[in-house]
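Following this message is one structure expressed as structure tokens.
What you see is the complex with one protein chain gone and the rest in place.
Here is chain A:
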Amino acid sequence: MFDFLDLDRYDLFGAFWTTVQLTVFSAIGSLILGTLLAAMRVSPVPVMRAFGTAYVHIFRNTPLTLIIVACSQLLALTLGMTMWADVGTDTMGFRLAVLGFVVYTSTFVCEAVRSGINTVPVGQAEAARALGLSFAQVLTMIVLPQAFRSVVAPLANVLIALTKNTTVAAAIGVSEAALLMRDMIEQEAQLVPIATLFAFGFIVLTLPTGLLLGRLSKRVAVKR
């Protein structure tokens, strides 16, 4: 049944490795940008709050494919040919895809973190302010550590969605799992077994993430 699986011809592990790399880099970027956006949305500075809100509403409601394609087009045009020449189109495509995923996924991270911030009683921040801690200190030492502990499970969902969303990178030719799948289906004409194989591959990636983070979420929960 799996006679289509010619590993010399199709770089199955390489493709999934690219998927993993896309996921990891995008996850790190989204976590950082998303947390910054959440900080902006709760900051006392109105301009920052407005920026955070606008950003989230715009990019959360734009189709991911559009963002990825726009990233590749716009940046390719504006930044000029030198960048392409320097690192080669493959690497550039990969980087632009990561950029697109970060832009998009950070909005979901932001909303998860913000809901976590809302679970932290106001008294925690007030006690910290009363000690003379600055806004940034209150946020990073008291509020965010407690907020993160309460949103491990929602963040796991964002991460799983991101893993699956990386298939959109095929749209700009990044050679990750979905692109290889399309290629193999065209060449081998065995839709069901090939699709099953790739579905299984994604489950292998996402299932442990969900289970591990699910456990972590219970372990780090703040007792009040």
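Following the convention adopted for this analysis, a residue touches a chain if its C-beta (ideal position, glycine included) is under 8 Å from a C-beta of that chain, and two chains touch if they have at least 3 such contacts; residues count from 1.
As a convention for this text, contacts and distances are computed from a predicted model.
Colleague: Looking only at the UniProt record of the hidden chain, which name from "FAD assembly factor SdhE", "Amino acid ABC transporter ATP-binding protein", "Acyl-CoA dehydrogenase" or "Methane/ammonia monooxygenase subunit B" is the right one?
Modeller: Spelling it out: the chain absent from the display is recorded in UniProt as "Amino acid ABC transporter ATP-binding protein".
Colleague: In the full complex, which of A:A54, A:M141 or A:L207 touches the chain missing from this view?
Modeller: Only one listed residue reaches the unshown chain, and that is A:M141.
Colleague: Of the residues A:L5, A:A70, A:L133 or A:A153, I need the one that contacts the missing chain.
Modeller: A:L133
Colleague: Tell me which stretches of chain A touch the chain missing from the display.
Modeller: 121, 123-124, 126-134, 137, 141-142, 145-146, 149, 222-224
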